[in-house]
Structures are given as structure tokens and as C-alpha cells.
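Just below is one structure, and these are the notes that go with it.
For this view, one protein chain was removed and the others were kept in their places.
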Amino acid sequence: MLAQTLAEGIVLGSLFALLGVGLTLVFGVMDVPNFAQAGVITLSAYVMLWLRNRVGLPFWPAIGLGVLFAGVLSALTERFAYRYVRTRPLAAPAVALGLLLVLDNTALLLWGGDHVSLSTPYESALLRFGGVQVPAVSAVLVLTTAASLVVLQLFLHRTSVGRAIRAVSQNAEAAAILGIRPQTQYVTAFFVSGLLAGLAAFAYAPTYAVFPYMADAVLLNAFVVVILGGLGNVWGAVLGGLLLGIVETVGAVYVSAAYQTAFGFGLLLLMLVFRPTGLFTTGTRRVA
Amino acid sequence: MSALLEVEGLSLSFGGVRAVDGVDLSVERSTICGIIGPNGSGKTTLLSLLSGTYRPRAGSIRLDGRAIGGLSAHRTVQAGVARTFQTTRLFAGWTLLANLEVAAATRKPGAVDLFSLLGLVNLAERGHAACTSLSNAEQRLAMIAVALATQPLLLLLDEPAVGMSPFEAAALARNIRRIRDELGVTVLIVEHNMHLMMGLADTIMVMNAGRKLVEGAPEAIRRDPQVIACYLGG
Partner (left out) sequence: MSPEPAPEPPTAELSRPFAAELSPRLAADSARSRTLLAARDYGGLVLLGLLAWALLTGLNSFWSSVLASVLIWTVATSGLNVIAGLGGYPSLVQGAFYGLGAYGSAIALTDGLPLWLAMVIGVGLAGLSGLLIGAIFARTRGQYFAIGTLFFGVIVALVLNNWSSLTGGPLGTPVPFVFADAGQLNVLIAAAAAAALMLVRFIQASRLGRRLVTVREDEDLAEHVGVPTGRTKLIGFVISACVAGFAGVLIAQYNSTLSPDLFDYSVGFVMFVALSVGGAGRVLGPLLGSLFIVGVPNLLNLPSGLGLLLVGLVFVAVVILVPGGLMSGLDALIRPLLSQARFRRARHPVDHPDVVR
């Protein structure tokens, strides 16, 4: 029972981590709490559905194009909105919320409010590890997260574009002096974050329904992850995601399923009270 | 009578680096004390500990006999310590006078004549000007006036002469002496302009790598072999 619960917690945590990493990447580079990420996930899931059911593409090409679409859409939000408020930190959350309204309601207008599901070739498969049962869909989610993180790490550490993103993330001014044009890194970070959102759509749309507000609540959890891990901290987001997934699942199973999200909130409260700068940071406390 | 400011064993680390490491300091009433040292020697961090910006990890700070270490910044202000910043910080959308008013309102209202404070830093005519219309040197002085409006016993100045011409810096030195002589306020200055410091300070403390190197009168400091070695990269 406990092992099964933990396994489910890890599945949920993988999803949170996948989203949290994308958010924290954008936050690190540009200080934007990208609420609009939820809209990107939603539209990407609908595009996958549309390519599959209406256009009639095979499963994997539909998914691939859907993920690419998410990356492009996310890059577009940077190009046409966030770019203009970079110097005004308080405007960033406002723009993010406005974009979320636009994206979610675009989905509502184009596809209506009904819950639909994305079917996969492997949806009825069930894996067993000892006494623990894991649906193949969930296993794919965990594998997608793990693979994405490995590729993201290689990208950030082994490619010049990735290194430039890390440089901008640490100090945009210094990076500019070294000749790194932050503008390119901003778009790239949004693009990569969008790809991660697309992967998340692919990974969890089969287990949950697709509808215009499908990603809003999940994204809130991803933000808790980002805060837990410390804004801008990729590995913090991974650990925070797993922690949050396990806490929420254990709470849902052993206390009350209706208040699952509330357990995450409790975790957030504890952390804000005891470590206002994040679990995995080494910040000296500033009084002021 | 004991010294106004008495600091013992003050320490703070940032991620393992000891920015301020066991500093002892005592500053007499109505004097000007200068703090000098190479870049990164912990001068501004020390100032920030005294002003309540940072919370010390160890050590005590006593102001006028009262322990103020670990108080939040606004309580430190209410206890009688005010500070300025390296970069100019004012409520830029407001007039100069409005900046002073908000600072004065946190203590006894009306207990201080804001115009005479402005006069003390040669800004009496500029009270109704928007802060953004002041020159750099005027903004640096305005920051001092705002700090004084909180009626401090101890005024902490973090590189007040940044960006000033030699002429403006000399005027600044006269203003600081008047603050000491006319208001009786004790002044602690961190400053890179050695010429300014030697002429202005009653005592000077030299810091290096978070520790106090020496303390003494400017003339003695100027000839101290340790200080010379430190500045020549010894």
C-alpha cells in the first residue's frame, strides 16, 4: 500500500518537476513567473488531439509536432509580450496572467469546453514491479521527465547556447559585457520551456482529460515546486517536484483526496515560514 | 561616559565566506570615524550589520549602552542609527521634502525642522524640487538629509562621495563636520577617497579580509606599515 502510494507520488512528482524546471528556467533568465505556461500546455494538448483525430497523423508525429508547437508558442509569448516588460518586474506577473486568459480562452473558443481524452497506443498496458502496479502511461511520464532532464542538463552544460543561458541566468549584465546578447537567450529559454510544457502535455494528457483549464491547477503546483526549490534553481525544482508529489499523494491517500492540493499548500506554508528563500538555497537571512 | 557605539566580536558569513569576522569597534560620541580597506574587506557589510540590514551571526552591538544587534532595520532606525547607501536611493517620484517628511514621521513628528536639516547640506532651496531634478551630488546630500530626518544618534555613510567632483567632495566634508558639530551626531564613514577621509575623520579603522587590521588617528594610520603593506598588495 505504502509502496504503491509512493510510486504514485513519484509519478505526480515527475509531472510537477517537468513543469517546474521549465518555469524555473524562464524565471532564472528573465524573472518572469510564467503563468501562461498553463495555456501553452493546454493548446499543445489540443493541437496533438487535432493532428491525430482531424488531420489523421500517426501518434508519434502528432505528438512531436504538438511539442514543437508548444516551443514556438512559448517563444512567441516572449517575442510579443514579455520582451516589453523586462525592465518592469511588477508588470511581469500581470502580463503572464493576461496571456493565460488569452491562451485558455482561445482553446475554449476553438474546441469548446468539453472534456476529451488523448488516447495512446499503450494506454491499457500495466507494468508490475514487485507488488507495485504502474500504468504504462504513468511510466512514460516518469521516463519523459527523466529523459528531458538529462537532455536539458546536456543542453545547459555542453552547448554554447546552453552555457550562455546559464551565464545570463547568473548575471545578465556581466553576460552582456562578455558579448552574450541576452535577447537570444530569453527567446531560447522560452522556447525550451515551451518544449518542456509540450512534453508535459503529452505525458499527462492521456491520464487526465483535455479541456481549456486542464493545466491551471497543475501549474500552480509547479509554482509551489519552483518556490520550494528556490526560483531559478533547476535541481531544486526536480527535488521539490518529487517531494511535493509524494506529500500530496500520501495526503490524498491517508487523509482526504478532496484536499490533495491543500497538502502542497501546507508544505509551501511551512517552507515560507522557516526558509523564505527556498529549501535548496544557502541564503543568509536578510532582515530588511 | 562610555562610547556611543560599542561593537564586540561582530561576525557574518555568506555561504562560508567570512565577510565580517570578529570585529571590535568603539566610537566616541560626536566624532567622525572612518572605515577604510581594500575592496571586499567587509566595510559595507559591517555598515549593514550596524544598520540592521543584515542580522549578525555572532557578536554584540551596543548603542548608548543599549543592545541593538539583531533588531530589524526599522527598529534600528528607531533606536537611533540611520544609514545611506552606495547607490543613490530616494523615493524618486516625490519632492525632496516629502522624502524627509516620511523619514521624520517615523520618529516624533515635528521634533525636527526639516528645512534646517536641508540647510545643513546646502539644499534648503531645493526642498520642493522633485528628486529626479537634483544633480548627482545633490542626490547624495539629499540621502544624508533623509537619514538625518530620522533623528539618529549615529549616522552611517556608505561612500558618500561617489561620483562627486573634488570641489563637491570638499563641500561634503564641510557638511559632515557641521553634522557632527551642530547636531552632535556621531558619524561612521566608509569611503574610498583617502584624501577626504584623512582630512575628515577623527579616528580611522582599517579592515582587511573581514577583520580589523588597525585603528587609530589618521596620522598614525598613514604611517602604519601594516596598512601600507595591505594597500600595496602585501
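Letters are used for the chains, namely A and B, taken in the order the chains are written, and counting of residues starts over at 1 for each.
The criterion applied here is as follows: a contact is a pair of C-beta atoms (placed from the backbone, for glycine too) under 8 Å apart; a residue touches a chain by one contact, two chains touch by 3 or more.
Fair warning: this is a prediction, and the values are worked out from it, not measured in the lab.
Within the complete assembly, B:Q78 is the residue of B:S26, B:S60 or B:Q78 that touches the hidden chain.
Of the listed residues A:V47, A:L118 or A:I227, the one in contact with the hidden chain in the full complex is A:I227. Only one residue in the set B:V27, B:V146 or B:M197 touches the chain that does not appear here, and it is B:V146.
Mapped onto chain A, contacts with the missing chain fall at residues 27, 31, 33, 81, 84-85, 88-95, 97-102, 104-106, 108-109, 113, 212, 216-217, 220, 223-224, 226-227, 231, 258-259, 261-262, 264-265, 268-269, 272-273, 276, 288. By the touch criterion stated above, the residues of chain B touching the omitted chain are 51-53, 64, 72-75, 77-78, 80, 82-83, 85, 89-95, 97-98, 101-103, 105-108, 111-113, 115-120, 122, 124-125, 128, 130, 146-147, 149-153, 178, 182-185.
FYI, only the chains that are shown with their structure count from here on.
Chain A and chain B have CA centres that are 46 Å apart.
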